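Just below is one structure, and these are the notes that go with it.
Apart from one protein chain that is not included, each protein chain of the complex appears where it belongs.
A, B and C are the chain letters, set down in written order, and residue numbers restart from 1 in every chain.
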Amino acid sequence: MIIPLHPRLTDSELRELEEITVEFGVRIQPIHGHERSVYAILGDETSPDLINRIEGLAYIERVDRIQAPYKLMARESKLSHHRVALGKKVLPGDFCVIAGHCTIDPRQKELFLETAFGVKEAGADMIRGGVWKPRTSPHSFQGDAKSLEILMEARERTGLPINTEVMDFEQLKICVEAKVDCLQIGARSALNYRLLQQVGEMTRNSGILVLLKRSMHMGPVSEFILAAEYIVAQGNPNVMLCPRGTVPTIEGFRSAPDESITMLLKERTWAPVVVDPSHSVGKAVYVPGACLAAAAYGADGILVETHCQPKKGVGDDPKQAVTPEVLARIIRDTRQIHAFARHYAPKAQAS
Amino acid sequence: MIIPLHPRLTDSELRELEEITVEFGVRIQPIHGHERSVYAILGDETSPDLINRIEGLAYIERVDRIQAPYKLMARESKLSHHRVALGKKVLPGDFCVIAGHCTIDPRQKELFLETAFGVKEAGADMIRGGVWKPRTSPHSFQGDAKSLEILMEARERTGLPINTEVMDFEQLKICVEAKVDCLQIGARSALNYRLLQQVGEMTRNSGILVLLKRSMHMGPVSEFILAAEYIVAQGNPNVMLCPRGTVPTIEGFRSAPDESITMLLKERTWAPVVVDPSHSVGKAVYVPGACLAAAAYGADGILVETHCQPKKGVGDDPKQAVTPEVLARIIRDTRQIHAFARHYAPKAQAS
Amino acid sequence: MIIPLHPRLTDSELRELEEITVEFGVRIQPIHGHERSVYAILGDETSPDLINRIEGLAYIERVDRIQAPYKLMARESKLSHHRVALGKKVLPGDFCVIAGHCTIDPRQKELFLETAFGVKEAGADMIRGGVWKPRTSPHSFQGDAKSLEILMEARERTGLPINTEVMDFEQLKICVEAKVDCLQIGARSALNYRLLQQVGEMTRNSGILVLLKRSMHMGPVSEFILAAEYIVAQGNPNVMLCPRGTVPTIEGFRSAPDESITMLLKERTWAPVVVDPSHSVGKAVYVPGACLAAAAYGADGILVETHCQPKKGVGDDPKQAVTPEVLARIIRDTRQIHAFARHYAPKAQAS
Partner (left out) sequence: MIIPLHPRLTDSELRELEEITVEFGVRIQPIHGHERSVYAILGDETSPDLINRIEGLAYIERVDRIQAPYKLMARESKLSHHRVALGKKVLPGDFCVIAGHCTIDPRQKELFLETAFGVKEAGADMIRGGVWKPRTSPHSFQGDAKSLEILMEARERTGLPINTEVMDFEQLKICVEAKVDCLQIGARSALNYRLLQQVGEMTRNSGILVLLKRSMHMGPVSEFILAAEYIVAQGNPNVMLCPRGTVPTIEGFRSAPDESITMLLKERTWAPVVVDPSHSVGKAVYVPGACLAAAAYGADGILVETHCQPKKGVGDDPKQAVTPEVLARIIRDTRQIHAFARHYAPKAQAS
């Protein structure tokens, strides 16, 4: 939809516009409103070159896009009945919990295993453990690949599937080879389209799940859904969308909590939504409230940083991790709230 | 705390700083860190003139305030044990629900009364109805004082207390005279300090409650708490803090939902928090999820736009209002979630 | 323009939509694009009740407004050739400078007069001086009406017109009676529509100018222009639009500088734009750069806090005020840059 700067285009302006649209194989239909006119583009309006040409005209205010920018992720796509199996849970439908350390300290294997058994006992469905870590400062420690072995040992001993974050192609290859059950794409990589494509390609037909965090800098939810489209377009539909808070932060929280966008995501795509309240609020004392809220908004699961002894953790764990005891109570409450929330789900979701 | 632009002040810079602080009756204590020094202000650092003088110096980056800017609203104030009685509920402690039309259409008295009985039946504790309306455009309808009579009739016939918004001194006087049980200060007035003071003054010792909405433009929660301080400082401690979403909005919602700040407010003040999810999400289909989330975050109540026939409503009601039937289910679920949430409340709240 | 949540409305959805539009006296025209349809509203689509009714439907994503929300302020309005006379300057066309204290300290009359003569000497066209001050904290000093006499004495002795801020009806009456040449509406009042109307009404046919600051919380520029429409709609077209920075701030500046929106304002309205760089950047050392930038973006003038001895100032002056010497250089440079900028003005402005 083309919005002119002024109420009506002059004849010569309209002629220039029509010449451009002809060039791109689309047509223009004026819509004459009470006080101003706008001009609909009939045909494929998705060409960025077309939009740029029109928006470059001095007498045009803007071009409003009316097509959904994603296709496979849309509720009405051929994938709309796809379900993601996470351990014994099927999503959407069940409520799943992923829990564990933000960072696995390779010097503290026993602690991680204690946590792994603790979250299993609490009722979690998958174990999370960070192997490599992004760092804002070039002068600090960047992670240790040996932690992967610890994570795999935890899988073997607990029988639970595992999740870890990959940040580049090399890490991706290592994890696919190790048959890590779920690859996490972190908030800093969520706009790295090249990596998203590689993830989709490398995990095609592998049964590997992908948990895609929302970039902390993302704007409209369509940008988030589109990032998932990159992965799905390469042939792996086993994606889960993970809101985790945005910037600018709310003073007091680590980020601006965005648990609420779960409602928008559920309405617009068929993909499961698994919320990360730990990074959203950023402090253990606020995590339970945010977990319950995620379930209230209709999430299909939560990702909760959990540590058997938070004070001994590294990375964000001393600040954010809850104990397995608190996790057990959170799981009990969120399952009930998940059942409450399902009653209000819009018809669209029932299909 | 004074933060210089560069690692250390020169002797002459420090001297200039000391001369200023002496003038304001405070002292400076340097804190020499590993790589830079900062300078603590000992004494009353709240004088804006002092802060402006120091921040005006070219070699100073900023002055960080360390005093809480509010006093009476703080958890440790003498009011920390104050409780607000709303109908039969006592807050904090119980969970309350305020419900009714965003706007009372003076031509549709019967509809409003039907809603009033409907929300009573659903379990609401107070009836809401807008009498005067702020409008963004100077060319549109601004409300009708006669609606107040309808609201008062609803009180008389249902026996429930009533709430309405006041936007200026004149409306305030009318409502105090009419003994409206709860005055609502809307998001557009939440930074109108003069009005806040007048509200506090006019309702002193009256037993009238004040529901203060958060400005949609507010930044840190301290700014919100401070706005309430204006009212309380005039002698009326019966305030309730009401988050209602902020700008910039999240595309899809009316505002950016801020139900989550409930956790910060509960931690920092003793005042009850009553969330308005209707204006936060802005569409009836999202309201139940946001209500449940408000309870999950620990709110003491919710304010829910409810209409017996939303399509016949005026103002925001056709878009945002839920029916009394949906409200009844929301009330049942939020009461349960409120009970869950209380278990996680930080120790501070137990006092 | 109605945007459905899904690619196409079903027949029954379309029927429901048509029933609503008939009720409001407008019609619907489907626009079938390549992959989805949207529905244009033919007729007056400005009714908020209509928009709310449609947006309330579960299958509608949103309604995009295509009409400009302001009329009198638009470039194509009957006021498009109106010019504002400020001292000897005519705007748009000339470049004007308003300068003086943020706050007049009633105990320091001589200082203010010294500044007044200083800014006249530097080349300023109008003297600014704050009489009453808004304060964020209820526990601090709120201003002194006697300062108005000092301001009027400065007018008499320098021969320059004067500007001061009014925050409520009482102050407005005092200033209109005193024939203050230019009333300033501060950023905190810029969304106070009732006050804006009163200002327009009280100054109708008075020749009094109104300098309207942008709310620090404003979103789209249309909201700013619409606020001015409130004043103009009451009969006073002598408004000047004053960007002054927004929140969230940029760390280091007082606000997020918005000098750049000058270009959008100049394109969309006929009204002069006078930028306040002092509150935008918030520190004297940054003020000259921001003044030059305002001229570069095409502003018709600047409002510069100036003090003959900044350290002796009160309020924001010690932090923000430049000296008359610096002001003189700023005036010289901005006049030249104003001339450069005029060459690039879009055709729209030439009309």
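As a working rule, a contact is a pair of C-beta atoms (placed from the backbone, for glycine too) under 8 Å apart; a residue touches a chain by one contact, two chains touch by 3 or more.
The shown structure was predicted, so the numbers you read here are calculated from the model rather than taken from an experiment.
Asks: Using the definition of touch stated at the top, determine which of A:D94, A:D316 or A:D333 touches the missing chain.
Replies: Of the candidates A:D94, A:D316 or A:D333, A:D316 is in touch with the missing chain.
Asks: So one chain is hidden, and I want to know which residue out of B:I3, B:I20 or B:M152 touches that hidden chain in the complete assembly.
Replies: Once the missing chain is taken into account, the touching residue is B:I3.
Asks: Spell out, residue by residue, where the missing chain touches chain B.
Replies: 1, 3, 5-7, 29, 31-36, 38, 40-46, 58, 64, 66-68, 75-76, 248, 267-268, 346-348
Asks: Extract the touching residues of chain C with respect to the undisplayed chain.
Replies: Interface residues of chain C facing the absent chain: 219-222, 250-253, 256-264, 280-281, 285-286, 288-290, 292-293, 295-298, 326, 329, 333, 336-337, 340-341, 343-344, 346.
Asks: What chain A residues would touch the chain not displayed?
Replies: Missing-chain contacts on chain A: residues 46, 48-49, 52-53, 55-56, 58, 61-62, 69, 71, 134-140, 167-168, 188, 191-194, 196-197, 215-217, 219, 223, 226, 229-230, 233, 247-248, 252, 283-285, 310-311, 314-320.
Please note the rule applied: only the chains that are shown with their structure count from here on.
Asks: Roughly how many whole angstrom separate the Cα centroids of chain B and chain C?
Replies: 27
Asks: Distance between chain A and chain B based on Cα centroids, please, to the nearest Å.
Replies: 31
Asks: Could you say which residues in chain C touch two or more other chains, in rising order?
Replies: Chain C, residues with two or more chain partners: 58, 248.
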